[in-house]
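Every protein chain of the complex appears in place save one, which is left out.
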Amino acid sequence: MTSTQYRVIGSRPVRHDGADKVTGKAIYTADTKLPGMLAGFVLRSPHAHAKVVSIDTSEAEATPGVHAVVTGKDFPNVENKMADLGEGSVNLAYLSSNCMAQQKVLYRGHAVAAVAATDVHIAEAAAKKIKVEYEVLDSVTWVLDAMKEDAPLLHDDLVTDSMGDKAENPSNVPVHLHFEKGDAAKAFEEADVIVEREFKTATVHQGYIEPHAVVADYNEDGRLRIWTATQGSFTARQQTAEVLQIPLGNVLVTPCEIGGGFGGKITVYLEPTAAILSKKSGRPVRITMTRADVFEASGPTPGSFMRVKIGAKNDGTMIAGEAWLAYDAGAYPGGMIGPGCMCVFSCYDIEHAVVDGYDVCLNKPKTSAYRAPGATQVAFATEQLVDELAAKLGMCELEIRQKNAVKEGSRRVDGPVYPPIGLEECLQAVQESDHWNTPLEGPNRGRGIAAGFWFGCGLKSSAACTVNSDGTINLLEGSTDIGGSRTSIAMQLAEVLGLEADDINPMVGDTDTAGYTDVTGGSRVTFATGMAAYEAGRDLQQQMKTLAADLWDCSADEITVGEDGAFTGAGKTVGFKELATELFQAGEHLVGRATVSPECPTNGFGAQIADIEVDPETGKVTVLRYTTIQDAGKAIHPSYVEGQLQGGTVQGIGWALNEEYFYKDDDTMANASFLDYRMPTMLDVPMIDTIIVETGNPDHPYGVRGVGETPIVPPPAALANAIFNATDTRMTELPMSPPKLWKAMQSKQTSE
Amino acid sequence: MAPQSVSEVVAVLSEHGDRAKLLAGGTDIIVQLREGLREADVVVDIKKIAEVTSFKYCDENGLSLGAAVACYNLYEHPQLSKLYGALADSTHIIGGWQIQSRASVGGNLCNASPAADSIPALIALNATAVIAGPSGERSVAVEEFCTGPGRNVLENGELLVSLQIPAQGANCGSAYERFIPRNEMDIAVVGVGSWVKLADDGTIAEAKIGLGAVAATPLVAEAASASLIGKEPTEETFAAAGELAKQIATPISDMRGTDEYRTHLVGVLVKRTLTTAVERAQSS
Amino acid sequence: MSASKKVHVTTTINGESTDFLCEPRHSLLEVLRDNLGLTGAKEGCNNGNCGACTVLLNGRPVDSCLVLGVEVEGAEIETVEGIACSSNLHPVQECFLEGAALQCGICTPGFLVASKALLDKDPNASEETIRFDLSGNLCRCTGYDKIVRAVQAAGQQMSAEA
Partner (left out) sequence: MATVFIPAQLRELSGGVQSVEIEARNVREIVNQLDEMFPGFKDRICTDGNISPSLQVSIDSIMTSRGMIAKVKPQSEVHFIPAIGGG
């Protein structure tokens, strides 16, 4: 696979939307302006948990400049129905009341009312005149507390579902998952060495720089048009239609340029509210979240408690694994516990394992996906235990990983076996890297490594390509472009047709024009929408063969298409553009199309190396050098693959060292700002070196694997291992912020 | 409104009292007004007034720093940044570059955050606040200026006009350092400003240490400062001063750090700033 | 901040004399985006912590969310829309494109404006200086690596042209 020579794939063209994005011309949702547009403001709960006794909106409604006010009673009743959203499913009643609270508020920031006015300042002032009477309830924000029998209940009717078996009494635990492979109990008895620890991780946020924003225009004919910052226009359309109980076909969602998502811009928050405000006022309405709203009322990713245990033989073979995981779901059921369970041992071929997982509701915003959702937490646990095992066995931390790495045929804890995968190759790349082979010297310094995995999904994508009279192509696809995907998709079409990247004009369509396409998420776009573009190109070639046969007076079967996209038949060879032009002049208009639904995970594996230095007096960690290695299958646009690796890694570094939701005694967030949430600035990280491994994915025409998510998985573990190697202190809690590391080092000194 | 003279401002402030707020760099006040933390009917832009937007230095009287002078003027100034190391250090880390283009030392002082970066530096440098009001001008030592978190000594009708910072002779050096979890764009967990004057024999002749984020207002570490006098500038001396400084710290535990951690950091930062201050004094 | 009468402000934006009416409580960012249609500067946090709204005010980078519209009377403002010289991209824009220094692009205008100011001051700025001076601009997609390299490359190009 890797030996194939491509013309376009593997090159680094300037992205198609680049000029717009460096000149300020690119239109993001908050940049759109419609005639007569009003500004919306959402009033949010100041309490972590309370009954809404009454809401009096009269004063707000009477405020000059105010055109509409909505509360929960303006939302239609939706049943307790699960809607399949392409990527996962959602209970519509929960989705609706997360958009606008009904009888209860379940977290600080929960929307209780909204106002549309001629100006956002007027809307805000009016919203503050809405009188909401709350009856404050006991609240809970720590996952183990929420699991206790006497914990305050968020939902009276919620019972634990253990794969269809429902518990009798209500609790805050909607789901219990349990996996078994082999006989773990027996294997632990046979193990020569066992390591076991408990770990905790804090709630963290995706931290996209663009706050959620929407413009809704509810037309008199019942047609609802929405412009929004979403990772998936089709899922946004479906969620909005379901919450509003209007026909899907009445909703048009136009995805604007989107300022980051990382999993956090899949669920709808503002769309239904803006739509109802628009319907009531008869005017288009724009709502943008404040940064505090984004932290308090969008979907961060779960905090967790984990107990993990691994047993190995003296030769280093891991034979037994056990994990007990409890993840925050947030205010409503449906967190990331499934993938957490499935990823805890995903890098190692452990014959006997048992995993229990609990999804836990508590008074935090409903969690949502964040880059390899659920995997970073468990990697923090497992990858540290692997290092501890190695130390106990006197093995090198790389060697033990190489010895136990999963490969083709290894069975996952949840059952399925892996197809060809690239973890061994990534570990080999660690071993051969300049970083690994350069000794780290100096006091208080340490090096750590960790491996990581994310499934990478396929899902549904569509593409259509219209041939222009000069043989260039307009490519219509439905994947919102968060990181250069227009280009990585267009490059695959260019490759198959024998064109250059800039012969293709890619366009991200809205839900009326593009074929159905699932979200930009799950590391799937370059893989699946790229595959759709490839297939659309193939479709075009088929059509052109048939038409060329008429033109050249030969049979279509005699015409072949070469690797360079040229058509050969009837004794001549003609390039794509030339043939397209010829056909156009002959009156033929060409549109190629394809829909794909690849179903095999693309299995992204990676490994990372971190060098750090700890200030022994303050516990502050400085990252000195960092290398991120990942199997991309085949890198279509290496610069943007590197960008995914570097970006995911730095998010992981932030998660590891400083980021956290800090809760006050009243269970409200203390640090809902970029100042105090502390994402890495440019000064907090070094250059991130990358090594792209290309093992080729047999399920993709060019061998692509998804790369977007895996890079965030190893950093907390790699840094924890590095910190241990620098300080002899094992950090089991995220973030490993200076006060916590200092305290841990102090306790260690005292105990020694 | 944007008055042209101090007396105009005093008149506006006297008329509107609490409901008038002054705008210099705006990097705190605009956020506070927007978030409803402070309220105002009138916002008075003082950047059209020469006295508050200019600064001058002379060897006799030192630095007269207009209250609205933006941070960058200090750390970019070749002479002042050398003479007033602690002030240059602190102004260079207040927010990012964008903030430093606007934020002023006077505003940082008036905002009276216990964690303000410039205040421990000003305290160490023995700065005095010059205040204008309905009954004329008065001066207050910077360490007396803050009266609580977000509160200061300014009375109705008064404004901070400038800061007077004594001249820096030979053998003087100062430094400010804060601890933050990131490397920029953060609020000090603890901040320490240290100033020393060395005697001809190399011992410490005078010293002053200011502490931030360890109490309701920035503090002078008097015992710690006094402990240095007459001593050789050694690591032990600095560590001992650090221990003394820790004794007056009464920090809170919050999202930025525990009281225990903050108290510990006082010792670390006193030692580090004294080391830098002495190095600067030795090379001045 | 409460509403009050609109103020007439005359200023220069991207070299053109411009005037507008704004309420005293409106930030420069709001004025640029809502009154003047210059939506290149983005709102990421509205309190000076992300740099996405960076513009040059009299040649110095500022967070336009922390400047009031009424303050810019008589000032010179430069936004991302004014960086390119006629139809040619500025070297820093070119290098961001060539070096893939943007992903979602929302922080890009702020970075470009701050980077231009930095390179105008010192085209040979070290990596350390670049990282220090641009630490007021947050990016969540790139991990900063390619941004630093793009700024360095632009600086080299500017030095070579100078």
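Labels for the chains are A, B and C, by order of writing; each one numbers its residues from 1.
Note that contacts are C-beta pairs under 8 Å (C-beta built on N, C-alpha and C of every residue); 3 or more make two chains touch, one makes a residue touch a chain.
Note that the structure is a prediction, hence the values are computed from the model and not measured.
Asks: Can you list the shown chains that the hidden chain touches?
Replies: A
Asks: Give the residue, chosen from A:F188, A:Y418 or A:F724, that touches the chain omitted from the document.
Replies: Touching the chain that is not displayed is residue A:Y418.
Asks: Out of A:T63, A:N444, A:S597 or A:T622, which touches the unshown chain?
Replies: A:S597
Asks: Looking at the full complex, which residue from A:R371, A:R486 or A:K577 touches the chain that isn't shown here?
Replies: With A:R371, A:R486 or A:K577 as choices, the missing chain is touched by A:R371.
Asks: May I ask which residue of A:D165, A:D221 or A:E752 touches the chain that does not appear here?
Replies: Checking each option in A:D165, A:D221 or A:E752, the one touching the absent chain turns out to be A:D165.
Asks: What does the interface between chain A and the hidden chain look like in terms of residue numbers?
Replies: 82-84, 87-89, 162-165, 175, 177-180, 206, 261-264, 266, 338-339, 341-342, 354, 369-373, 414-419, 454-460, 519, 521-524, 597, 599-601, 706, 708-709
In the analysis below, only the chains that are shown with their structure count from here on.
Asks: Between chain pairs A-B and A-C, which one is joined by a greater number of C-beta pairs in contact?
Replies: Of A-B and A-C, it is A-C that has more C-beta pairs in contact.
Asks: Hey, which chain ends up farthest from chain B, C-alpha centres compared?
Replies: A
Asks: Between chain A and chain C, what is the separation of their C-alpha centroids in Å?
Replies: Chain centroid spacing, chain A to chain C, equals 29 Å.
Asks: Roughly how far is chain A from chain B, going centre to centre by Cα mean, in whole Å?
Replies: Taking the mean C-alpha position of each chain, the two centres sit 44 Å apart.
Asks: Send over the residues of chain C in touch with two or more other chains.
Replies: Those would be 1, 25, 46-47, 49, 132, 134-137.
Asks: For chain A, write out the residues touching at least two other chains, lowest number first.
Replies: As it turns out, chain A has residues touching two or more other chains at 674-675, 680-681, 683.
Asks: Residue numbers of chain B touching chain C in their complex, please.
Replies: Within the complex, chain B touches chain C at residues 2, 23, 25-27, 30-31, 33-35, 40-41, 43, 45, 47, 72, 95-99, 101-102, 183-185.
Asks: Could you pull out which chain C residues touch chain B in their complex?
Replies: Interface residues on chain C, with respect to chain B: 1-2, 24-25, 27, 46-49, 51, 54, 57, 60-63, 65-68, 70-71, 73, 114, 117-118, 132-137.
Asks: Which stretch or stretches of chain A touch chain C in the complex?
Replies: 12, 14-15, 17-19, 21-28, 30-31, 33, 121-122, 206-211, 257-262, 288, 290-291, 482-484, 637, 639-640, 642-643, 646-651, 673-675, 679-683, 685, 687-688
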